[in-house]
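For this view, one protein chain was removed and the others were kept in their places.
Here the chain labels run A, B, C and D in written order, and each chain numbers its own residues starting at 1.
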Amino acid sequence: MEFFLEVLIGGLLSGVMYALVALGFVLIYKASGVFNFAQGAMVYLAALSVVGIMEWGAPLWLAVILAFAIMTAFGIATEKFVLRKLVNQPPIALFMATIGLTFFIEGLAPMIFGSDPRALDIGIVDEPIPWILDNWNMVISKFDLIAAGVAAVLVTVLALFFQYTRIGRALRAVADDHQAALSIGIPLQHIWAIVWGVAGFVALVAGMMWGARNGVQFALTFTALKALPVLILGGFTSVPGAIVGGLIIGASEKLAEIYIPPVMQDLFGGNFGGIEGWFPYVLALLFLLVRPEGLFGERHIDRV
Amino acid sequence: MNTQAATAENYLSINNIEVIYDHVILVLKGVSLAVPKGKIVALLGANGAGKSTTLKAISNLLRAERGDVTKGSVEYKGQRIDQLSPNELVKRGVIQVMEGRHCFGHLTIEENLLTGAYTRSISRGELKDSLEKVYHYFPRLKTRRTSQAGYTSGGEQQMCAIGRALMANPEMVLLDEPSMGLAPQIVEEIFEIVKDLNAREQVSFLLAEQNTMVALRYADFGYILENGRVVMEGDAEELRTNEDVKEFYLGLSSAGRKSFKDVKHYRRRKRWLS
Amino acid sequence: MSKQIGEVILDLQNISLRFGGVKALTDISFDVREHEIRAIIGPNGAGKSSMLNVINGVYHPQEGKVFWRGSERRKMEPHMAAQQNIARTFQNIALFKGMSVLDNIMTGRITKMKSTFLEHALWFGRARQEELEHRKKVEEVIDFLEIQHIRKTPVGRLPYGLQKRVELGRALAAEPKMLLLDEPMAGMNVEEKQDMCRFILDVNDQFGTTIVLIEHDMGVVMDISDRVVVLDYGKKIGDGVPDEVKNNEDVIKAYLGAGH
Amino acid sequence: MLYREAGQFKTSYAADQQLFPIRQDRIGLLLLLALAFVGVPMFASEYWFSAILIPFLIFSLAALGLNILTGYAGQLSLGTAAFMAVGAYAAYNFQLRVEGMPILVSFICAGLTAAGVGILFGLPSLRIKGFYLAVATLAAQFFIVWCLTKFPWLSNNSSSGVISAQNIEILGYAFDTPRDKYLLVLAIVVLLALAAKNMVRSTTGRAWMAVRDMDVAASVIGIRLMRTKLLAFAVSSFYCGVAGALYAYCYLGSVEPDGFSLDMSFRILFMVIIGGVGSILGSFLGAAFILLLPIFLDIALPFFAGLFGLPFSSATVSHIQILVFGALIMFFLIVEPHGLARLWQIAKEKLRLWPFPH
Partner (left out) sequence: AYSAEQFFPIPSYRVGAYGANGQAFYGGFIDYLNYVNMKDKGVNGVTLTWEECETEYNNAKGVECYERMKGKAAQSAGPIHTMSTGISYALIDKSAQDKLPLAMMGYGRTDAVDGSVFPYAFPLVTTYQMQASAIVKFVKDKLGGSLAGKKIVYLYHDSAYGKEAIVALNAEAGLNKFELVQIPVAHPGNEQGAQWLKIRQEKPDFVIFWGWGVMNQTALKAAQKVGFPRDKMIGSWWTGSEEDVIPAGEAAKGYMAATWNVAGKQVPVIADIEKVVYGAGKGNLQDKGKIGTILYNRGVSAAVLSVEAIRKAQDKFGKGKAMNGTQVAWGLENLDITDARLKALGATNLLPTIKTSCSNHEGSGKVKIQQWDGAKWVPVSDWIEGNKGLIHPLFEASAKQYAKEKGITPRDCSKEK
């Protein structure tokens, strides 16, 4: 039982880390109806900028600010040179463009900042909190708790932003119909630039947390793979969905990794571990069969 | 045939524009027209004549459909506007209601209307007033205010699209087939609204309309477009009494309105098309 | 007029349809006779399109019964309507945007084709023969609607009015027994409406197709329909021959307005 | 007026429904086929066969498969490589376990196996749409690859899950040189491409496209969504399965489950999108583009760097290569979001008018 709880809590806390990445996807999907494949690469770029700039001698706070500037500039450039020219095109074309962007970043970022894996020290150690360990015999690290706090703040702010601001509403309009949004004077250009900027910021946060946790390196781009099932489970368009989805995926994947392989081993023989690669996807898939738009996603409207 | 040129101050004028879609499909072959301040101008013509294209060329929405204005210019209040973004245009008071409704399906009717006011920086109170004004014009929308637009009926969506444009407090509205799919009563109402805004707030209108009868009744001036060219233009009154217009666009023959049941299956060539 | 209005083929009894709190249809009954042109009119949002959706199985009413040729129809899927020879056009054009006019109309005949995908892959025997046969039929429809010149054009590029016509073509290609038309003339000028009326009347006349028509142009409705049903806020407020309906007080108040 | 159709009148529907109604296209294609079957084998070097032509054909086939599903039936899938893996492993097992099964039959069975798996993973598409479905197909991608590594029986108990393709022999003739393999692959790909073209221009294809463009309307006119979508999944997976078998047998020779990675699925998706969604020709153009561009950059960049005496290290060159690749993808999308096939079509339309502007 104790072990079960420990796994559950550990899972929930890793789920928070997934949610951090998923948030970036949600932002851009909401603003343009496009699945931004480059989000993982942006996480990489952001984290790499921080360590890269620190290597040039800047202190952490300055590096973070500069990295934020880089991400913003990057967002604006993306809008100006790519997205603007693809307004009103089929979503798959935009999707593809974000893949192109992914390659672009994957080539550019290490060229500037070097491709060696590096450590990122943000001053929070990832060790069990002794008090909890002693009293409850459970490993929970301060780092994870802080990550959860950060995620909670981000989610709240973004959710409020979408629900209650003019821009939030405009974003949802843009996602529905680019051309109509243009026609009533929504400045698509600015909005996209802003959203990509914000997505860059979210990527920066995610990049720093993940970077501090696993080191800053190319593999940060793979964090996207962890975020996708979270995204479908929560619903592409929902900010709170990202966090709820993250928690569900995180917890169930960890529990599954512990409890399913032994069962399968009894059935088939052999070692069936390592199911974390597909389990979240299958879970999300099963879930979708019940709710095709995810937990909090917007229903697909087809009316004739 | 250039009869209008020197009337009132030309608010909006299009000079000899040519539009090509997809780099190869030539749609407008030199269209010129003008909308004087505070007037209602109707743009008539058969399917595919290029009405919608003309309107989109003005509001700069063509690029999103991979169309390009390759020749000519568009001026508004004496300034060229062909390079302005739609957002700039709306800020200057030029707004288009697109053909085919284009409501934001996932937003509620009210949210749709609110997005219409995006370009205006106004207080909550003013926003509310604008909203009320639209609801006043379209009471039906008020009853459906919390429904997602995607689930409302065709006519409700049409009202929503028009109402949304009105929320921007425009000076110049480009209306593309406003009457499409609306009940006759509402059609009349919409044109009354147009008249009303025109009279009270000096809003100018350029409307592409298939319902020629109504359009010419409310408009001050009309252009007839065929195959990407202006083939006829004149005061609404004048057009309404023109024999050709009567026959081809109003469905009236010398013997008055013919029943739809009795029209014969033949077509006379329009003289001006050869 | 040579046509003979026949038996009731479609009978709707006490249909009610709700979407959450929205009552789209409330306790509506009416019937359609064979070979007639039956118009449905009513203000916007009255529930006309929903009615058509009930008829061909896109919506499932919470209450009420539908009788098709005398027997009660249980819950049905949209594709079954097509098999029962009910074809339809849509208010918001629902053409297949990426396909040419010809292909769009060919899809209308899909229920009539029997060959399998393997035969298609080999382009052999029945597949090939069918393709030619149906192409001939489709060309007849194309000729009928006078859209020969745009045969190979992708429908997305067509102006609105022509798209409407193509959609009619797609429905006609199915050689339906019953044709449901949802505002087929919206966005057309008088001349085009005349053409459209001509097509509808011809179909009705030549093939005896029963037609259910939603239209806001009263001129058209009053001129060509045999019977008209009027809906308002999901309720039926009138039903009868055009002249009767035209003079019905409720109808005038709710829909026609004083102008008519 | 180089590309002129004027004067080519069709007097029968049969003539109008030919594969390539326009004479220039027909002649062009025949020339191309002649070149591929006769010209290339005479002149191409081994490098061209085994590093360019064979993978080009195989990836074209896979892209074609995906294009049927995504481009024609509108179901976005990110699991293509997994279906290829199914094909590869199925072919291997049929050869291994069924004594004397002709290799071509194994390939077909491999395709059928993949089709079965495809149908299974296609089932959710009845309810799930768009990007949701795309992400759901990732489940197939990861799950299948995992299964292949976890059930040793599938790889004949090889400790690492790697399988080595058996030798290819058809009617006593051993296909062991790159040229032989090229011809074999070419023949299969041409046949399957032809079949695909036939399918998409007939009822099957129209039903797919109808479902893609608007499924509610499609069902109202009598198309059974379930059957149509599942058929698309099956046919698409069949193509991918055969491609996978060819990948193992005619290209790499030995494959491991992890080789059929998500990366590969994406690469095939790029081919489809860059080439042209919903275009048979596009699948080939896309495959050529995505496959050849990096090779070209790999050769060209160091060359140019050398030309201008730029002091690029090998790492920098590699990075620039990826960067340029990404930039070019975006560039082509901006120029033509509907892909190379559309670009080609527009070029043809221009040629038709040429030298007059309109």
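Here are some notes:
Please note the rule applied: contacts are C-beta pairs under 8 Å (C-beta built on N, C-alpha and C of every residue); 3 or more make two chains touch, one makes a residue touch a chain.
As the structure is a computational prediction, the values presented were derived from the model and not from experiment.
Looking at the complete complex, one finds that the omitted chain is in touch with A, D. The chain that is not drawn here is touched, among residues D:179, D:224 or D:319, by D:319.
Seen across the whole complex, the unshown chain contacts subunit A at 3, 6-7, 10-11, 13-14, 106-107, 110, 114-119, 121, 125-128, 133, 139, 141, 143, 210, 213-219, 221-223, 225-226, 253-255, 257-258, 271, 273-278. Contact between subunit D and the absent chain runs through residues 45-47, 50-52, 55, 96, 146, 149, 156, 159-162, 164, 166-167, 251-259, 263-264, 294-295, 298, 313-319, 321-322.
Note that only the chains that are shown with their structure count from here on.
Considering the contact criterion stated above, the chains in touch with subunit A and with subunit C alike are B, D. Should one ask which of C-D and A-D has more C-beta pairs in contact, the pair is A-D.
Per-chain CA centroids place subunit A at a distance of 31 Å from subunit D.
Subunit B and subunit D have Cα centroids separated by 46 Å. The residues of subunit D that reach two or more other chains are 214, 216-217, 220, listed in rising order. Residues of subunit A found to touch two or more other chains are 303-304. Considering their complex, residues 19, 22, 42-46, 48-49, 91-92, 157-162, 183, 186-195, 197-198, 201-202, 216-220, 223-224, 255-257, 259-260 of subunit C touch subunit B. Residues 29, 35, 81-82, 85-86, 89-93, 95-97, 99-108, 110-111, 115, 225, 228-229, 231-232, 236, 268, 270-272, 274-275, 277-278, 281-282, 284-285, 288-289, 292-294, 297, 300, 302-304 of subunit A are the ones touching subunit D in the complex. Those residues of subunit D lying in contact with subunit C across their complex are 13-14, 16-17, 195-196, 198-199, 202-207, 209-210, 212-214, 216-225, 231, 235, 278.
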